[in-house]
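Structure first, commentary second.
Here the complex is missing one protein chain, while the rest keep their positions.
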Amino acid sequence: MRKYSVAAIVREALRYNAGWERAWRSPEPKKQYDAVIIGAGGHGLATAYYLGKNHGIKNVAIIEKGWLGGGNTGRNTTIIRSNYLQDSSAAIYEKARSLYETLSQELNYNVMFSPRGVMMLAQTEHEIRGYRRTAHANNLQGVETEFIDPKTVKKLCPIIELSGPRFPVLGALWQPRGGTARHDAVAWGYARACSDMGMDIIQKCEVTDILKSNGKVVGVETTKGVIKTHNLGIIVAGNSSILAEKAGFRLPIESVSLQALVSEPVKPCMDVVVMANTVHGYMSQSDKGEMVIGGGTDGFNNYTQRGSFHHIEETVRALIETFPIISRLKMLRQWGGVVDVTGDRSPIISKTPLEGCFINCGWGTGGFKAIPGSGWAMAETMANGSPSQLASAFSLDRFREGRFIDESVAAGVAH
Amino acid sequence: MSDYNNSIETFFYKGEITVELSKPKGMITLKGDLERSNINAGVIKTLELPMPKVRTISRKDGVQISWMAPDELLILVDFKKVEKYIELLEKNLKGEHYLLANVSDARAIFNLKGKGVREVLSKGTPVNMETIKIDDARRSRLGQLPVAFWMVKNTEVELVCFRSVTEFIFNWLKVASAPNSLPRYID
Amino acid sequence: MSSRLSTGGKLIDRSLSKEFMFNGRRLKGFEGDTLASALLANDQVMVGRSFKYHRPRGIVASGSEEPNALMETGSGSKLEPNQRATTTKLFDGMRVKSQNHWPTLEFDLGAINSTFSKFFPAGFYYKTFIHPRFAWKYLFEPIIRKAAGLGNAPKEKDCDTYEYFYAHVDLLIIGGGIAGLAAASSAVKSGLKVLIVEQNDYWGGRAIVDEINIENGSGSDWIYQQVKSLSNEKNVNLRLNMMAAGVYDHGYVLLHETLTDGSNKKMELRQRLWRVRAKQTIVATGAIERPLAFAGNDLPGVMLASAVRDYLVNFGVSCGDRTVIVTNNDDAYRTAILMKNAGLEVPCIIDARPSVSESLSKQVQSLGIKILTGKAVSTVTGSKRVEGVAICSHAGSGEVLETVACDCVAMSGGWSPVVHLWSHCGGKLEWDKKNYMFKPDLTSAPLGANGEGMLTVAGTANGFLISRDVLSDGYTKSKEIIKALTGKVPKISMEKAHSGDESEILPVWFMPQGATRKLKSKTWLDFQNDVKVSDVELAAQEGFESVEHTKRYTTLGMATDQGKLSNINGLAVLSNSLNVSIPDVGTTTFRPPFQPISLGAIAGEARHELFKPIRKTSIHNWINANGGVWEPVADWRRPFCFQRNGESIKEAVEREIVNTRTNCGILDASTLGKILVKGPDAARFLDMIYTNVMSNLKVGKCRYGLMCSENGFLSDDGVVARLSDDSYLCHTTSGGSDRIHAHMEEWLQTEWWDWKVYTLNLTEQFSQIAIVGPKARQLIEKMGVDGLDLSPEGLPFMGFSEGFIAGISVRIFRISFSGELSYEIAVPALKAQEFWDLALISGEEFEVMPYGTEALHVMRAEKGFIMIGDETDGTVIPQDLGLDWAISKKKEDFIGKRAQMRSFMKSENRWKLVGLKTIDPSVVLPDGCYAVDGESNSYGHKNMIGRVTSSYFSPTLERSIALALVENGPDRMNEILNFPNLDGSVTKAAICDPVFFDKEGKNQNV
Partner (left out) sequence: MLVILCPYCGVEAEETELTAGGEAHLERFGPSSSDSEFENYLFMRKNEKGITFERWHHTYGCGKWFHAARCSMTMEIFGTYPAQTSKPPKKLISMIKKKRPEWGEGK
């Protein structure tokens, strides 16, 4: 793989960039692989990458029905944080966040991880208590967070209105090394590294069935023919129920549309990520200058990547109340993604009733931040055939046992 | 008595339409199977009014029955006569399965008058106001809040909301009927 | 130079002149001008800088597709960045600034990027700024952010207002060109309710400029007549300044109406967002001309040929003294002819096609315009504006044949139907092989609620380029829809437009055909985002083969114009590089809004005091005037405490507690939910809803009950009173009333629908006033009771009765959340303030004082009572809280019972409720802190064994108290736990009974 560097850019510039190689190959599928991953989103690609890197399993195919990174990985609001409450969540999200810190160097691909800080506003007494609790838990979990007062909030983000008529800002939970990353680059960086290890990323190829024999997985049927494997990872986010059905089991998942929008770009006016959960809105400013705004989910199953406009209205109202100066900015584009929401809103990384078939799903509205950690844990689970330490709490049986991982409890939302 | 009694505060505004909080009215919720002849008969007998058809009201001389749901009516009478009517209803519904409650204090009624009344409401309700006729009743939302309303004249609507949000609804209506703010779309 | 001609200009009124300021320069325009036409009239050709390279940018287009002319308008609370000059009306006194440069538009330091643009090809940042790691946040990222971003965000609050409007129509027609107007006139007699909207402030669309003939008159006359007669029709509504922003499921169309031009300095109603429900919609949005890609095509002065024509005809503005036309189709010849006829120079038409039809060439040549067929632009010369074009053969690689001096280049690459709205909700496109454009595939329409198509397209938007076809398509599509809606074919006379045929377009996506890499790296596709032909080719070369990858890698089409001009050319370049057909490459997804719309308009009226409803109790205003410190509780406001002059909040709370425990306190508890449940099956129903048994509750008695979700977790609690054999009044928490009522109805309607039960939420019918403390009974008696026996026997603890106090009809409950003698009195809400006032007067001698929620919370914690939301958080089951006594063992079933049988819920190691006393009684444990045992868990975290759920300083006990959930807590009495603080210190506290005060209940049972 050609190394990316300033020197390479200069060299290429002088010959009109004639020498750049493909970032990833687009091969035809082989007949058989040691492991097959369905879904070339961030989680699928990261899983493949760590299978190769951490476990030496490199004869791997990643099968993608569309274009790689085109699912939720390509349409999320890129918030990265790990200030979760429960131990199991804090562990995997912090693992992911810390991998993000060095991901650009590791992949030799600038994913623009920007640890600009994430603040979650407390706007009721109840929320203050909730966030104080999270700060205490994070302190014990080794996640660096603190509860800050309104003055500090204003200093970090001057465009916030502290004394909204309805919900004044009473403080915030602050994670200084949370932030954002360039979502597409995360997928592209992993894809390039996977391809470089010899893995096959097969795009425009849909898995149409899962082939089994004696309760074990033996391969997949795709629009490009049958591909054999004994180690299968289903990592398809909003489409999880459909593939699970083909594999012969059901999931505690509903697919709903989650929306987002961007404003027209403006010069930097906001240096941190702000989430305001009482009024339901969150916003950050991208490096290009757009205000990136996350909306709400529809209450009904929806596979269209579109959503209902009233969620956008609700979100925008909340954000104008929080950041009054944005009222005269304009919405440039809105879109939706099909997210997979579980019964306790926490993800699933698990073995399945079908031997040799593993699933990673349920990241719902908040799995971008988890990509490296999830890939790490999923790869370990697939390589060993049993859940890794990081993944063990996220198994499918937790619903039967009543062992939920409920993060909503501390006034948190899951983005 | 103190001056803070927001429950009897006056709310009045005149813009494109006139918005006025009505004097407290007697309001009774009746829940019961409206298909049952005994219930029907009991209501008709007590109020001396026909049963309203689906999504309409029937009214006469200060007494009104508003259709609210297949099993729910809102009965409007003189504020002072609520208890009397409840007693009568209980008598006339004896033996039936029903629920009856005085909700006069739980709701506020606004009177909205003026040519633009349909347009003002169209700023906040997804109901097609163009098709709402005299004596039609609807439950829907206005902005973010649940309301019910009925058309008493072509230019007059009565709108019911929860009492706790009287002021909010009033402010909303005030903004919506600000001078020169109507699109002049519905004539 | 660009200038205002002495005559002409259909849209301007020369008698009304307007002055405006551009970058501090005082300029003149006329009524009817857009900001863009006025700038051009003043020879302001350079109007901005591009996004990435900060290259000089001029006006390219005349409508919403304009990528370059983005301005800052207004100031202070009316400041608005990125205003598109081509769609902004000029007004007198307007102040405008150009954007994305420093220090000035003409001299911009950022333009250094342009010098080094070679080194910033598509995606360059993914390949660099990787080392050193920390430099990204502190060095590279800030520089990149500053360079990008176009205009400045406002600094002040928006002073204007916005609103919504719902409209319901049978037929919505979007676009007021000839196709839209024809469609509307078809519908006149149908009786259908029709709304036709046009984004411009005039009707007619392109036909105004490209004078066409309809029947025996001019197109303009026809348009005038149509609008006039439509305006008289009752069933047709015509609206200008209304832009269709988005199409959503089930016929929901968002229209954005502009109500003001911004000239008013005061607050005004600025925009209205229409939410239209249309049974059917006709999209007649016309087409957009495509630019041509050639080297230097981004220089100010290079414009769309149709725009040059628009400025001339509509505004009397010449975009250049010498205009060279570059084209691949006949349409641009119109511009040549018009310019020439206006007395301007047109040195030549560079036509990439090998030949032109005889009639056209004769016509043009007779005017003295040279036609250079088979030629192309090799490069445009000039630095900040066009100075000339170097001409080459289209077939070659760009070898210059001759150079022609000019100050304007008018280009036309053909037309693309405006298919955005068709596509928003799933309409598919097909490739028109004749005209080389994507047009709607009418067999794959976006579907409505009934599964049938809800949208159709007419006119140019449907791919018809000749007015004859456009007009007839307008009529035809409308007739089809009317037939579908009414079952009748409308009888109307379809008027005819006359137009000659045009010769075929040559597909040219960049020129010359064999352009070198060097030329391609100067050939712009996306003018705003600085995406060049070479960038798209590089993306393809690097494997970004999907059009979506190319878009995201190069940012093609992601600017504020959303690629209205650049997308098709970009696709074509990509298809060329990949060697696949354009339809196989496909388009990127069209998303709302059609044009950017303000966030203010999206928020509508719901701002400031209308942002979110506040619910107010009957006592609200009194509380507000008497020192109440508000706290939001669900949608209500409740007083945290009543602060007196000179008192801190803490002091106020302590005073309220001490007074309530020693004298008497009064509390507005009206926000508590009150749900009436009635019917022969009410008892059986409540046995399912509550964990405890309610069927054996005696009439006249109260019982504290718990409710769980079906998933087993505690969701609400409250006191249930049995009013009669078949009716109960269920009290819920303040936040719970609507939720619990909905929960009950859901179960009744969807599971036990044959049970005879009705429920009604009576929360607001009654205000609930609690009179609490040792002197409570005396106080109420002093108020004067009628029909009530308040003696301990007459109204014992957990009893209730009905009667009158001070002449007000009440229901009085003897329940206590404070551990004191306590009466909760339900009075009709309209009487509540009167009751409150009377209680305060009567209570004077008993030193009655109002208290707030914090005193309430402290007192309940002193008694070890749980609070939903404090001790519970959605993961706690009643068993965790020592509430096993409230969980019936007898009942076969209740909501949540099965869930609580799962292994994890029965686990030995659950965290359970205990009390905590800090070793140092003056130290209050921080809210939400955790206890640790000194070990590490499997993740390497410090092992947590419990957490504080409520923590207060108790003035009653003069020490701190806390409630906590601790692993096996009740078995660990007196054990000392360590609670690490955030500053590294540790607070020690001993486990104790959660009831800190009056465990035997002496105080309340009096």
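Per-chain residue numbering starts at 1, and chain names A, B and C are given in the order in which the chains are listed.
We take it that contacts are C-beta pairs under 8 Å (C-beta built on N, C-alpha and C of every residue); 3 or more make two chains touch, one makes a residue touch a chain.
Here the structure is a predicted model, which means the values were calculated and not measured.
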For the chain not depicted, the shown chains it touches: A, B, C
Which of C:Y126, C:Y162, C:Y252 or C:W911 contacts the chain that the document leaves out: C:Y252
Residue of A:I253, A:M275, A:V292 or A:M331 in touch with the missing chain, whole complex considered: A:I253
Identified contact with the non-displayed chain, of B:V43, B:M68, B:V103 or B:V160: B:M68
Absent-chain contact - pick from C:D584, C:E746, C:E935 or C:D971: C:E746
Listed residues C:K433, C:K483, C:H498 or C:R898, member touching the removed chain: C:R898
Residues in subunit B touching the chain absent from view: 54-55, 68-70, 72, 126, 138-141, 146
Touching residues (missing chain, whole complex) on subunit C: 248-252, 277, 426, 447, 449-451, 710-711, 742, 745-746, 749-751, 753, 892-893, 897-899, 901-903
Residue numbers in subunit A that touch the chain omitted from display: 239, 241-242, 245, 250-255, 298-304, 308-310, 343, 399-401
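Assume only the chains that are shown with their structure count from here on.
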Distance from the mean Cα position of subunit C to that of subunit A, given in whole angstrom: 22
Rounded Å distance between subunit A and subunit B, as computed from the means of their C-alpha atoms: 49
Between subunit B and subunit C, centroid-to-centroid distance (C-alpha), Å: 32
Residue numbers of subunit A (touch at least two other chains): none
Where subunit C touches two or more other chains at once, by residue number: 275, 606, 609, 612, 614
Complex interface listing, subunit A residues touching subunit C: 4-6, 8-10, 12-14, 16-18, 20-26, 66-67, 69-70, 74, 87-88, 90-91, 101-102, 104-105, 108-116, 123-126, 128-130, 132-137, 139-142, 146-147, 159, 164-167, 182, 184-185, 188-189, 203, 263-269, 279, 285, 287-289, 304, 306, 308-309, 312-313, 316-317, 319-321, 324-335, 389-390, 398, 400-404, 406, 408-410
Interfacial residue positions of subunit B with respect to subunit C in the complex: 1-2, 4-9, 24, 29, 31-32, 71, 97-99, 101-107, 119, 122-131, 143-145, 162-168, 171-172, 175-176, 178, 180-181, 183, 185
Subunit A-facing residues of subunit C, complex: 51, 78-82, 118-119, 121, 124-131, 133, 136-137, 141-142, 144-146, 148-158, 246, 248-249, 252, 254, 275, 425-426, 517-518, 521, 534, 538, 541-546, 548-549, 552-553, 555, 560, 562, 589, 591-593, 596-600, 602-604, 606-609, 611-612, 614, 631-632, 640, 711-712, 869-870, 873-875, 899, 902-905, 926-930, 932, 937-942, 944, 947, 980, 982
